[in-house]
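Read the structure below first, then the notes.
Heads up, one of the protein chains got dropped from this complex, but the rest are sitting where they should.
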Amino acid sequence: MLTKQQIALRIAKEVKNGQYINLGIGIPTLVANYIPDDLEIVLQSENGLLGIGPFPTEEQIDPDLINAGKQTITMVKGSVLFNSAESFAMIRGGHVHLTILGAMEVSENGDIANWKIPGKMVKGMGGAMDLVASAENIIVAMQHCSKSGESKLLKSCSLPITGIRCVKKIVTDLAVLEVDPEGGFILKERAPGVSVEEIKSKTEGKLILNGEIPEMEF
Amino acid sequence: MLTKQQIALRIAKEVKNGQYINLGIGIPTLVANYIPDDLEIVLQSENGLLGIGPFPTEEQIDPDLINAGKQTITMVKGSVLFNSAESFAMIRGGHVHLTILGAMEVSENGDIANWKIPGKMVKGMGGAMDLVASAENIIVAMQHCSKSGESKLLKSCSLPITGIRCVKKIVTDLAVLEVDPEGGFILKERAPGVSVEEIKSKTEGKLILNGEIPEMEF
Amino acid sequence: MINKTVKDANEAVRDIPSGAFLMMGGFGLSGIPENCIAALLQRDIRDLTIVSNNAGVDDFGIGLLLQKRMVKKMISSYVGENAEFERQLLSGELEVDLIPQGTLAERVRAGGAGIPAFFTPAGVGTEVAEGKEIREFDGKLYLMERWLRSEFSLIKAWKGDTAGNLIFKGTARNFNPMMAAAGKITIAEVEELVPAGELDPNQIHTPGIYVQRIFEGKNYEKRIEQRTVRS
Partner (left out) sequence: MINKTVKDANEAVRDIPSGAFLMMGGFGLSGIPENCIAALLQRDIRDLTIVSNNAGVDDFGIGLLLQKRMVKKMISSYVGENAEFERQLLSGELEVDLIPQGTLAERVRAGGAGIPAFFTPAGVGTEVAEGKEIREFDGKLYLMERWLRSEFSLIKAWKGDTAGNLIFKGTARNFNPMMAAAGKITIAEVEELVPAGELDPNQIHTPGIYVQRIFEGKNYEKRIEQRTVRS
């Protein structure tokens, strides 16, 4: 089973040179730490920045410079600031190539649920619905099962949906899976030491097995 | 009969303190010369400037600073530059209070035709359709009759329309008229020495006379 | 040039009535109209509807208006980080409309730009789509969304001039420019107010035409929600 850091590390391998990327809160944020230095990529923050840099030193802290998680940040060289309408014009217009975000549930047709648990407090969807409806490539970082052991890769989502038919790839603590446009999770890679049988038993949705399934390499 | 300068002078009296104004090409441009100095107003140029100043001196000429008529201009203090989408956001959103423009024909319900003469070369409507569909107050500056003596204040426009039910007031070489929301030109003022009868004979659309019609004062 | 200056926050918000429909700039606590919120707290008004991406925290920003029970309804994209908000919502004292952040930004932009409705893919197939027109363009489904316009927009900029031209700083820009344009009366508070003509016309973020009142604010706290530093 992968740690959160390993999930982030594995997702970082999906990043291609020249991409503009939006990273969600949680594991996705960790991905930034593992992107190879020789790749030219730009991180977008939907509150109005292209070119997120590392966290600031104490001296660099600026209350007027935060990311979408309201954390203090810095800018890299070549950054640009803009307003929220421009930010979502970028997202909706397909200019941000890759969105990496967390999920509570994903369905075998690529639906995602990650914003609301009925009966519990509702915090709102923030920019998630815009992001999943727009980016050409959407990768989900998540645990394969809930804390009580229920599969989070489902035939259909039980929670309120954030977006439909949008997830392309899922990296969990157990596996890398792609969503088949016809429906179903195509198992691409196993976490080290995890068997196909275990993944199958923990995937409620249709699991598609094509030939030998390799272990992930790091 | 008023000269073009006098038409502009009369229209300048309609300008109120604090207004943002778009002036069309021709007589409307002349209006700027007659706005009293004690009024704080701002002129908008739809190619991307609020705060049009006077024409430049030879030394001030800048090819990157023109008005919507492609003339070289200057900026006043407090000016701001923006793109064409922002410019028409201002216009369409009703932020520009007053549009003054020329017309080939106006109808008694406030329709205006000023962009196309079928059979002749078509140059395009530029920003006119956006302006007449949007501003809360639209004043037309025009000659009462064509060169061949035909009335240009009509029951309905014969030329292709620029916008419907939008003109609020018309200042011609003969008269000041308001468009009645119910239909008809309400005669408000006569040019010096011009009789009500002459105006009536030169207005094809319904002319509404309420009491004594005063001569314009300058 | 038209002078939009008012004396201070109290004068700027003096005529906002109970039941008013307001917009307030800011993302989290960044770029919020601190002085205007403080002045509103002095007024005896209630039943406000507020469009704002977030709802502040318990003891700062819009959270202060919630504490005084001045708010009837919030229109926001994300309202976590606020226990008093949660209490009022669950008890039925407060209404909330949750809107995807990009849709919120674009609806406000549309309000200022005179676009009564537009189509966006955000929310298709979700509960956000309920009751809305769905239409296919070029093989993809979109929702029709309406503009948002306010009676008063309360915004915060870094620098401004007496003509109402504004420059924002960093990510404190966020929703402020669109809300400026979408307000029937827009009140801008700025950290530094200069005479018209001192700002570069080519570097202004919000043209003064959108601003009806402007004043130089004071004592900005600029509270940080998540203070993160490099390890």
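Things to note:
A, B and C are the chain letters, set down in written order, and residue numbers restart from 1 in every chain.
Assume a contact is a pair of C-beta atoms (placed from the backbone, for glycine too) under 8 Å apart; a residue touches a chain by one contact, two chains touch by 3 or more.
From a predicted model like this one, the values you see are computed outputs, not experimental measurements.
In the whole complex the chain that is left out makes contact with A, B, C. Taking the complete complex into account, B:122 is the one of B:39, B:122 or B:209 that touches the chain left out. Only one of the listed residues, B:56, B:102 or B:183, touches the absent chain: B:56.
Across the entire complex, the residue among B:161, B:175, B:199 or B:216 in touch with the chain not shown is B:161. The omitted chain makes contact with just one of the residues B:45, B:99 or B:203: B:45. Remark: the residues of chain B touching the chain excluded from display are 45-49, 54-58, 61-73, 81-85, 87-89, 91-92, 111, 121-130, 133-134, 160-165. Annotation for chain A: contacts to the undisplayed chain at residues 18, 20, 40-42, 44, 49-51, 75-82, 85-86, 88-96, 134.
With the whole complex as reference, residues 106, 110, 113-121, 135, 137-138, 140, 142, 146, 167-170, 202-203 of chain C touch the missing chain.
Simple rule for what comes next: only the chains that are shown with their structure count from here on.
Averaging C-alpha coordinates per chain places the centre of chain A 55 Å away from that of chain B.
The centroid of the Cα atoms in chain A and the matching centroid in chain C are 29 Å apart.
Centroid to centroid, with C-alpha atoms defining each point, chain B and chain C lie 36 Å apart. For chain C, residues that reach two or more other chains under the stated contact definition are 109.
None of the residues of chain A touches two or more other chains.
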